[in-house]
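One structure is given below, represented as C-alpha cells, and several questions about it will come after.
All protein chains but one are shown in place.
Here the chain labels run A and B in written order, and each chain numbers its own residues starting at 1.
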Amino acid sequence: METVTITMKNPPALYLEADNICPDKFAGKTALQIADLHVFEGNTTSTIGKYFDVSGNAGASAADTKIVVKGDVKKVKYIGMKMSAGEIGVEGSTDLYAGAWMTGGKLTVKGNVEAFAATGMKGGELVIEGNAGNYLGAAYRGDWRGMSGGKILVKGNAGSDVGMYMLGGEITINGNVDVHVMTHAEGGKVIIKGNAKSKLGGQLVDGTIIVYGTIDVMMPGYKPIGTVELEVDGAKSKFAHFIGDTGERKKKRKGQIVYGNLYKKV
Amino acid sequence: MSEYIIKNGHVFDPTQGIKGDKADIAIKDGKIIKDSEVSSKAKVIDAKGKTVMAGAIEIHAHIAGPKVNLGRIYRPEDKLFTYQSTTANTRMAGGFSIPTTFKTGYEYAKMGYTTAMEAAMPPLFSRHVHEEMRDTPIIDEGAYPVFGNNWFVMEYLKNKEIENTAAYCAWLLRATKGFAIKLVNPGGTEAWGWGLNCLSVDDPVPYFDITPAEIIKGLIEANEYLGLPHSIHIHPNNLGNPGNYTTTLDTLKLSAGYKAKNKFGREQVMHLTHTQFHSYGGDTWANFESKAKEIMDFVNKAKNVTIDTGNVTLDETTTMTADGPFEHHLTELNHLKWANVDVELETAAGIVPYIYSPSISVCGIQWAIGLELALMAKDPMRCFITTDHPNAGPFTRYPRVIKWLMSNKARQDQIKAFKNSDKVVSATNIAGMDRELSLYDIAQMTRAGPAKSLGIPSMFGGLKPGMDADVVVYDFNPDKPSAPDQIEAAFSRAAHVFKSGIEVVTNGEVVNNGHKRTLWVNAKTKENPQVMRDVQEKFIKYYSVTQANYEALGHHIVPNPYAIEVDATQ
Partner (left out) sequence: MTKTMTDVVCPFCGTLCDDLEVVVSDDGKQLKEVYNACVIGTEKFLHSQTKDRITRPRLKQPDGSWKEVSYDEAVEYTAQMLANAKKPLMYGWSSTNCEAQSVGHEIAEMAGACVDNTAAVCHGPTVIALQDIGLPSCTLGEIKNRADRILFWGCNPAHAHPRHMSRYSIYPRGFFTGKGQKSRKMIVVDPRVTDTAKLADVHLQVEQGRDYELLNAFRVALNNEWLPDVVAGIPAAKIREAADLCKNGRFGIIFFGMGVTQTLSKNHNIDEAIALTKHLNEFTKFSIMPMRGHYNVTGSGEVLGWQFGFPYSVDLTRGFARYNPGDTSSIDLLARGEVDAMFTIASDPGAHFPISCVKHIAKIPSVCIDPHQTPTSGVSKLHVPVAFVGVEVGGNAYRMDNVPIDMRKVVDPPAGMLTDEEFLTKVRDRLKQLKGKA
C-alpha cells in the first residue's frame, strides 16, 4: 500500500469542499497530479495543491492507497466521500460529510466530525475517535434508503438522528447520544454504551437498539416484554427488552409480525 | 427571420405520405415553404444519410403544475449527483424523474419534441401550471384542465343538461387558458373526498347521484357540441388493478354511436390515455397478465377512438395523478412517501415514488403490455407513444421505447435480462411478436397522429408548406443496417431541431431558447346567464377564492399565448 500525505498549509477563508480527497480519486496519480485535483471554496474552483502540501504517490488502485491528512482540516468537507477501498487517516478534526456514501475501505478520524458523516453508507468502516455530529449514518434528505452496510465506531458522543432510515450495518457509540436514534429504520443495529436522551426508535419498522446507560424518556410505542441476556462484544449482560414501534406499520416475516427491538441494560 | 434549406435527408412525413424518400425541406419566417421558394441566402443543412421528420408532439405528460412541483420538492434524492451545470445557453438543470422546468424544455427539445401537453391541470391551480410553462423554454405547451369530478359538470349532467355543461366547459377553458377536456377517474376522485372510489363505470358517485358512464357520455356530447380541437381525453376508472381491462372496455364502448364534429380534421370522440395501466388481466398480482390484445381488438375497430400507450421504462420514477384513491392504494402497497392534494369542487392529486424493477415480474409484464399495445396497433395514426411521464417512466426514455418498438432484438435482449423472464413471457404475448415498427410508423405515432388527435394538424406534425417549421434531423441512416442502440442514441440527441423556424438544438445541444408559446382553446358560446349565475353562486358559497381572482390570468403569467378559436355560438 502506498501512502500519500497531505498537509494543510493555507487554511481556507471560508470552507473547502474536498470530495477529491478519496483513495478512488488519488489512485494511479503522482503527488503532482494529486495536487492538481480540484477543490472548491464557495463558487471558486481551485486545486488541492493550493491548500495542501502533497507528498508521496498513490497506489495503482484505491485499495493500494492510503491517505494521511495532517494539519487543521476543521473546515474541510467531504473527506472520503464515496470511497470504495483503501484507507484515510485524518489526524485532527474534520467537517461535514466525512465518509458520506462510502462503500468500502476504512476512514479514521482522530478528532471530531461534524454532521452527515457516513450519510447513505453502504460498506467499509468509519472510526471516529472524538465526537460525531448530527445525522451520523443517516439517509440523505428524502431518501428512504439510509445506511445499508458497514460499521461505524464513535469513541466519544454522537449528536441527534443517528441511523435515520437505517437498513443494515452497525453503529457503536461509546459515549452518549442526543435525541432520535434509528428513526424510520428497517434494519441494522445501533449500540449506545453511554446514555440516551429520548425518542429512540420512533417510527422504526425493524432493527435493534441496545442502550447500556440511561434513557430519559421512552417512546410510548415501545412495550416492555421482559428481560433477556445478550452477548455484545463478547460480554454478556442482562437487558430489559422492549418491542416497537407499535404505532408504526408492521412487516411480516414467515407469517409472524416483526417488531423492532430495544434493549436497555438493567 | 432566417431561412434554411435541409438538403438530401430521408424524409418521413405521414401528412404527405413521404416514406423515407430523399427530399429538401425549406424554412422561412417560421414556416415550412416550398423548396423552390427559398432564397439563395438560406443556410444549407446537409442531411445526407440522415432522417428528417416534423417536430414530435407529446400528447400526455405531467410536466407543469402543483403536483409536478410537489413531486420535485419532495424528492431531493431524485436530483442527487446528476445535476447539470449552467451553460452559455441553458440554466442549470436537474432532476431525473421530475426535471426542473428548464430541464424539461431542454430535454424535450434535444430529442426533437417541439410541442407538449400537460395532462392534468387543476383549474384552481391554473396560474401555477402557466407559471411553470412560462419557465419551460423552447417547446410550445398546452394544458388540459380536469373536468371529470367537477361539481358543476356532475350537477348539470345529472339533469342531462348538455348545453349548460358545454357553456361551463367553455368558460373554464377560457378562465384557465386550457386546451382540452380531461377526465381522470371520473367520479372516483370526488368519491376520494370521502376516502372512497368508483371502480367501474356504473359505480354511483357518493351524494352526486351520477355514474362515471354518465359523466363520460355527457362530456363527449358537450365536447362535440362545442366542436373543440381535441376530443375528451380520459384516464378511465380502476387504473392499475389486475383485471381492470373490463372497466377499460366498458369505458371505450361509451364512444359507440358518437361521431366527431369539428373543423379541425379530428375524427375521434375519445382519447384513452396511458392504456398500458388499463390493460390488465388476472384477479391478483399473482396471476396478473396482459390483456393488450383484448383492448387493441376493440381499438383497432373503433375508428372514433385514439389511445396512447404509457410505456413502462424500467426505471425508478415518481407516480403522480389526479387519481387520488389510486395513489393511496399504491402507497399502501409499496409504503413509500405519499403526497395528496384534494382540490375543492374540482379534483385531487396523489404522488408516490415507484421503482419498476426488472427483478419483479409484475414490472416486466407491465413493460411488455405497453409495447404490445403499440405493436398490435393497426392504425399508427390512432395509437401514440407516451410514458405518461413520469408515471411509467420519464419522458427522456422515449428513444429507448422507440428502440424497443423498432427492434425485436432489443426486446428479446430485455426479456432475457428479466429476473423472472419465464413469468413475463407466459403472462404476455411479447416474446412471440416479431413486428418491428418503421420510421414511418414512428412518425405517425409521435407526430402526425397526435397532431390530428389534438386537432392541430394544420400547424404541427408534418412538413407540408404552410405548416409551422418544427423540423428535426436525426443522425440515423435508414438505408444502412444499424444496431438497436444506434436508434436510441440518434433519437436521444437530434442533430438539428428547428422550432417555429429557429434552430434550437444542434448536435444534441441547446443553442437557442426559441420563443415558446402557450396553446389554448377559446371556445365562444352563446351567452348563458344561468351558467354564469351558477358560477357566481358557487364562488360565493363554496370556493375559497373569489371568482374575480380565479379568473385573473395576466400577461405576466401567460406572456406568449396562442389561442385556437372555436365558434360554438351556432
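The rule is short, and it goes like this: a contact is a pair of C-beta atoms (placed from the backbone, for glycine too) under 8 Å apart; a residue touches a chain by one contact, two chains touch by 3 or more.
All of these numbers come straight from a predicted model, not from anything done at the bench.
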| item | value |
| --- | --- |
| Residue among B:E3, B:D35 or B:E131 that touches the chain left out of view | B:E131 |
| Residue, one of B:G112, B:G148 or B:G193, that touches the chain absent here | B:G193 |
| Omitted-chain contact residue, chosen from B:N340, B:N420 or B:T506 | B:N340 |
| Contact partner of the left-out chain, one of A:F26, A:F116, A:Y212 or A:F239 | A:F116 |
| In subunit A, positions touching the absent partner | 13-15, 17, 40-44, 77, 96-97, 115-116, 134-135, 140-142, 144, 165, 179-180, 183-184, 198-199, 202-203, 217-221, 223, 245-248 |
| Missing-chain contacts mapped onto subunit B | 64, 66, 68-70, 72-76, 78-79, 83-86, 91-92, 94-95, 98, 100-102, 124-125, 127-128, 131-132, 135, 151, 192-195, 207, 328, 331, 336-345, 348, 351-352, 541-546, 548-549, 552-554, 556-557 |
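Following the convention adopted for this analysis, only the chains that are shown with their structure count from here on.
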| item | value |
| --- | --- |
| Distance between the centres, which are taken as Cα means, of subunit B and subunit A, whole angstrom | 44 |
| Of all residues in subunit A, those that touch subunit B in their complex | 140-144, 249 |
| Residues of subunit B touching subunit A in the complex | 74-78, 80, 335-337 |
